[in-house]
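All protein chains but one are shown at their positions in the complex.
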Amino acid sequence: MAKLPLTEQQLIEAYGPHLNEAPPGGWDAGLEIDRVVNTHCCFCGQQCGIKLKVRDNAVVGFEPWYEFPFNEGKLCPKGVKRYLQGSHPDRLLHPMERDPAAPGGFRQVSWDHALDRVVGEIRRIQQTYGDDAFAMLSGVSLTNEKSYLVGKFARLGLHTANLDYNGRYCMVSAGAGSKKALGVDRSPNPWSDIPLADVVWIAGSNVAETFPITTSYIWRARDRGAKLIVQDPRVVPLARTADLFLGVRPGTDSALFGAVLHTLIRRDWLDHEFVDAHTLDFDDAVAAVADMTPRWAADITGVPAARIEQAAEWWGSSATGMLLHARGIEQHTKGVDNVLAAINLGLATGKFGKPGCGVSTITGQGNGQGGREHGHKCDQLPGNRDISNPEHRAHVASVWGCDESEIPGKGIPAQEIIEAIHAGKIKGLLSICFNPLVSSPDSNFTAAALDRLEFYSVIEFFLSETAQHADVVLPGSLHEEDEGTATSGEGRIIKINAAVEPPGEAHLDWQILLDIAERLGKGKYFPYKNTQEIFEELRLASAGGTADYLGATWDRIENEMGLFWPIPEIGHPGTPRLFEGGRFFHPDGKARFHGVPFKESAEVVDDEYPVWLTTGRVVSQYLSGTQTRRIAGLVAQYPEPLCEMHPQLAERIGVTDGDIVTVTSRRGDITLPARVVNTIRPDTVFIPYHWPGAKAANQLTNRAVDPISKMPEFKVAAVRIARSPGHVETTDRRDLELHEGPS
Amino acid sequence: MSLDRRGVIWGLVGVAVTLALTFLGSDRLVWFDAALLGYLFGLIFAVFGVVYRYAVWIRRPPTAMLNRRGWDAFRQRKARNVAALPSLVATQLLTQGFIRRRSRTRWFAHQLVFWGCILAALVTFPLTLGLLHFESVGQQADRYQVFISRVGTLRFDAASTFGWLIFHALDIAAVLVLAGVFIFLRRRLRDPGAMAVERSGDFLALAGLFAVSVTGLFLTVSSKWLEGRFYSALNTIHALTVILGLMYLPFGKLFHIFQRPGNLGVVYYKRANDEGPPAVCRRCGLAFASAQQVADLKEVLPQVGFDYGMDGGGNYQDTCPRCRRVQLTLAQSARVGGFG
Partner (left out) sequence: MRYGIDDSPVFVIDQSRCIGCEACVQACMECGTHRGQSLIHLERIDQATTTQTAPMVCMHCEDPTCAQVCPADAIKQTEDGIVQSALKPRCIGCSNCVLACPFGVPKYIADFDQMMKCDMCTDRTSEGYAPMCASVCPSEALWYGTIEKFNETRSGSLLRDFMFGRQEVRTKVYTVVDELGAGALDVFAPTRSHWLDDPFGLEQEALDG
């Protein structure tokens, strides 16, 4: 079915998002607590340490965890308010079945009934249309244990090849690029390397809003005299203090990197020794940038040539330097190219494997790093193994105790799963921690696809916009209700501790998967009694892979406040910095240069759609907002999307700040208030994507994907903008109280 | 510390008035109960202290300014302001909604203590001053009449509910106060935040209220259930706590009882100011307060030792609070690399 049982409005009334404003009992309740639990924030890849205060099986507050080395107590607003996602009125407490006649559109059912129905539908669909017609979508809000389990569950329990995850929209371009060039998908550096860099170059990352804690690392470097370069179409908050700002036009990062490499070569700001000893294919890279002069790049990128040369000079002539990139250069049809072009700059100047040196992605999602290592990507097995590689398959089969042939082959990535659903090839879907209706490009298309499913079931803690389409809703667990490990953007494995038990009839996620597997007759592969047993198996399954967790034990992880993989043997200290001594992860130990020619984005502006659109995040919201749109303080900070545009553009279409505009692309349109600021390029508009339905920025975005990573092009689309009737005050609520005067 | 001369004079005036009241009220001491002499002493001390402190307080420049402006405002639209008075007294002074909006428990506790104290004061002070006494009427031993000075008023039966209430008024007050004190204490002990900003005086005030109430209740217990055993010892202890409590009144937390009515002046002041012109920020040009209050502050500030005048004319105090914060940031940023 998978159609909404009631109207969107009715579903929102029943299941939220409602806003949780105060801790259980209210602000006045006093602060007596039973205990304090050391754990982590779940709202980005930095995985800040935090202490949760618990009373009567409810999280009632937090305390900074000063001793945790990564953040030393620091938190962004999401971390501060994270504890309010618990004890939430919207929390799903019972299994439910779609029933348009029931109030709220769902009726409460027993676990037995719900699970039998799910399993019955899986069987029916797989028998009728083949095993792969039932797909699974997962997410990296899950711990390593759950990610690993989902990978195994889909392959051995569901026996489908079609499993993929929401990191497909986040880190895959970085991962693919790193693997090609460096042989491994992990940040080369612990964050403690940032303060040691003489140049810090932030490319396509709104660090202040999406990785706020990294700001303090950058300042540590600057306090030592480091130069800060920021490359972004917007003067993001960190850029304001930069020494050099490269205001690139969306979709032209590889031109800019190319021109920098061109300049490095021309001025001979190269580390020849390093290039000769530790890399291959430099000539390819040189050939590709032969004509990429700064002057040429200036025309394409819109960045003055002098600034490009300045960047090259600082990068090329400094002893140490770190280039950090994120979705801004990765969410493109040439995302992998952009990453390769960035890595070229590091390789050419020998900036790898040394203190304060590295080119690194900043992992976005909560367990974006760990979650992409252990097998819930469509082409991957645990330990970052390749599902098409016979040796890798044999190893994993031996750990799983199955025949290698029982493990399905390579499946299709997330965006293609949605296309296959739309095309009627995939008929059934089970999802966990994924809200594609908000996060996938071209949301009208996604909605149409969901309507075509014969059966859809979700494991969720809140009824997300996608979950509203479900036939069966299985209430799972929140981050603070289960224990396990996660791996932060630094490659640091950390321990997540349970603070409370799942409320009502909600179950732990892993137990739900086990129950389904049992009913599918595959219980023998899932004999776990607790989460730790899953981790023990994960260690063995990952052993010998690049993401090798063999030596990591829960005790050590907890006592040493995290361990950096690879940890290939028991007692191994872990590997905070990769590539020391210039040894890369390819079998020959050498890194690869890549020739990166400049390509235009899949869609470019024209007379009909003359403005570039780029999308992104705001600091107070996380991904599709399933959690953060339910927390009052965070919602108040930035309640709804605004269309950021330059005064020159605003003047052209005749709007001023707060006027309502309609932004239209070839796929859809959105009507929202304009925010007129001269901190964005005049040819570009920016809309954050955290909202659903009529407020979804992804109504506009393009489904075109990177040929290698299959990452959709969230960062570039062509749009036209027109004024619509209406005006709202976009002024911040705080600014309002200021002039109310004191009486 | 030297005493403030005008404070002393006003204090003495207060004492004289109290004594005169006692003398006249008790019909030239005919009805004055000598057993209550200790209480009278405490009361006189309290009167002196409270009046002294009030006199000093009201003359501090900002207080004097507000006092003056409050009365000015009151007189300006007298009819309307007099009419508004009862409801203001009710909301600002009696029902105390401003506390309730902050915390219901705290409000509830405060109301208990507040009404308990009012009740106790209404009984104790007139009794002490001899303004109030009871006489038995006629032949019936349990029929009484209330006398205010020498004027006989109500008659009542001691066994009636009304009689019971009259004779147990102080017990009722003690129970109210105790309940409030317990809620306050519990709140404090459960809330580390409240503990942290606790001033020693806060606990002293609660301890005093507790002591007075408990010893008072013991008197009733003794006479009702212990056939008067320990009565005189208890009586002395109770008297002592009351006297000490009275003597503490001018110094501690409880002085707010006398300051709080100033809030009514503030309400009138603000209302009058809102009708006048606004102060406009010298930086952003937006209205941010009443011109009157900003002008008053500019007058008061030099009296308390500040000079916010700007070289080249104008006064810093004409900047709105938001622009003060903005301007500070811009100035600071200019001295670290010039971001901004």
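First chain written, first letter: the chains are A and B, and each begins at residue 1.
Basically, a residue touches a chain if its C-beta (ideal position, glycine included) is under 8 Å from a C-beta of that chain, and two chains touch if they have at least 3 such contacts.
Since the model is a prediction, treat every value here as computed from it, not as a measurement.
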Option from B:P126, B:G262 or B:P278 whose C-beta touches the chain left out: B:G262
Hidden-chain contact residue, picked from the options B:A84, B:A194 or B:A207: B:A194
Residue touching the undisplayed chain, where the options are A:R295, A:K524 or A:K599: A:R295
Residue of A:H40, A:K81 or A:R667 touching the missing chain in the full complex: A:K81
Touching residues (missing chain, whole complex) on chain A: 22, 26-28, 31, 61-62, 64, 66-67, 73-77, 79-81, 208-209, 212-213, 215-216, 219-220, 222-225, 235-241, 245, 247, 295, 298-299, 302-307, 619-620, 633-634, 637, 647, 657, 675-679, 681-682, 731-732, 734-735, 742-743
Residue numbers in chain B that touch the chain omitted from display: 57, 60, 62-63, 65-67, 92, 98-99, 101-102, 191-197, 199, 253, 256, 259-260, 262-263, 265-266, 269-270, 289, 293-294, 297, 300-301, 304-311, 314-317, 320-340
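What we mean here is this: only the chains that are shown with their structure count from here on.
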Interchain centroid distance [CA atoms averaged], chain A/chain B, Å: 59
Complex contacts: residues of chain B adjacent to chain A: 103-105, 187, 190-193, 270, 273-274, 278, 286-290, 320-322, 337, 339-340
Residues on chain A engaged by chain B in the complex (per definition of touch): 28, 30-32, 240-241, 735, 738-739, 741-743
